[in-house]
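Attaching a single structure in structure tokens format; questions to follow.
Here the complex is missing one protein chain, while the rest keep their positions.
Each chain gets a letter, A and B, in the order it is written, and its residues are counted from 1.
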Amino acid sequence: MTGALRVRVWRGGEDGHFEAFDVPRHESQTVLDVVTYIQRTLDPTLAYRFACRVGMCGSCAMTVNGKPRWTCRTHVDRVAEGGEVEIAPLRNLPVVRDLVADMSEFFDKWARAKGQFAPTRTRADGFAVVKPDSRERREADAGIECIGCAVCYSACDVVTWNRDYLGPAALNRAWTLVNDSRDGAQAARLAAVSGDAGCHSCRTHMSCTEHCPKQISPTRSIAGLKRATLRLALSGKGDER
Amino acid sequence: MSVRHEVRLWVAQRVTAMVLAVCVTVHLVTIIMAVRGGLTAAEILGRTRGSVAFAVFYGVFLLAAAIHVGVGLRNVASEWLGWRGLGAELAVTAFAVLLMVLGLRGVWAVYA
Partner (left out) sequence: MRASRNHPAYWAFLVHRVSGLALAVFLPLHFYAFGTVLEGEARLDAMLAWSEQPLVKMGEWGLIFLLAAHLTGGLRLLALEFLAWRDWQKTLAALAAGVSLVCALAFALAR
């Protein structure tokens, strides 16, 4: 495969601009290959993130032709529209520079959703027995492979429309913990994921599910949170946040 | 707006949705059957005048619709217009009340 690829790359901060480059095409070329080529050969000032480059870490997530994707797992052949590719930083996050987004708010919301395990046992207690085929464990397992890449967060329009919305990743993580029989913070967690900032603002667009590179369905998890918070509200034991 | 209030609004919208699912189905079937061969005021009024069942059904239908529309508009105002807070809540409540008033006037008009 020969010829050139016309690549438009975001430069600068929030009020930056697209800059065009011509990149030689190769077989099995990924978008990360393209970005790397530009930085190494054409413009060393281009800022971008990557780490494993083999589809495991999620660091290389960017917006490619309008969709949030892992650039190391995006073949140019699959996305080049008329020999052109447009690469921008992840949507819904502040831009640090060029293709680098500031992930702080993504992880802050993870914490606000009580996405951390709250232990109840000590080393003096025996092992917790968790049956792997129980309904709760299967629910948790369906969402546990999340590596926090923020592709779902970038795909979600509710995150764009509602700056307080915790987002699909944080809520998905909260759901996996809601289903963890060992966890001791259930009441506080359900309170944390309730309301306009929480699961009740999910409009079931399913953009998160559509784009997740790990085939997780945050929509499914958030629906679970809606049922769990409703049960808590109906039982009259809801916490006021 | 407390979280508890926000959750209650969400629950109200889901509950009224279920009530409306029944009411709308009945309403749609009635309309589709009624408009066969044209529709006159006399035909409508023949069904509604003095009918308590009609008045109660449409009263419940109205209340559920007003609440459902109110919460729905609150969501749209917040997400598509960026309009939140007390002003927005009062505006959608006012619209819901308007719907109730106009609706009750209509029900009364064809019942009495």
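Keep in mind that, in the parts below, a residue touches a chain if its C-beta (ideal position, glycine included) is under 8 Å from a C-beta of that chain, and two chains touch if they have at least 3 such contacts.
Remember, predicted model here, so these are calculated numbers, not experimental data.
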| item | value |
| --- | --- |
| Residue in contact with the excluded chain [from A:42, A:57, A:206 or A:233] | A:206 |
| Touching residues (missing chain, whole complex) on subunit B | 14, 17-18, 20-21, 24-25, 28, 31-33, 35-36, 38-42, 44-45, 65, 69, 72-73, 76, 95, 98-99, 102-103, 105-110 |
| Hidden partner chain, residues of subunit A it touches | 65-68, 91, 154-155, 157, 203-207, 209-211, 217, 219-220, 223-224, 226-227 |
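Here, only the chains that are shown with their structure count from here on.
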| item | value |
| --- | --- |
| Whole-Å gap between the CA centroids of subunit A and subunit B | 39 |
| Complex interface listing, subunit A residues touching subunit B | 158, 161-162, 191, 194-196, 198, 200, 203, 226, 229-230, 233, 238, 240-241 |
| Touching residues on subunit B, where the partner in the complex is subunit A | 1-4, 6-8, 10-11, 75, 78-80, 82 |
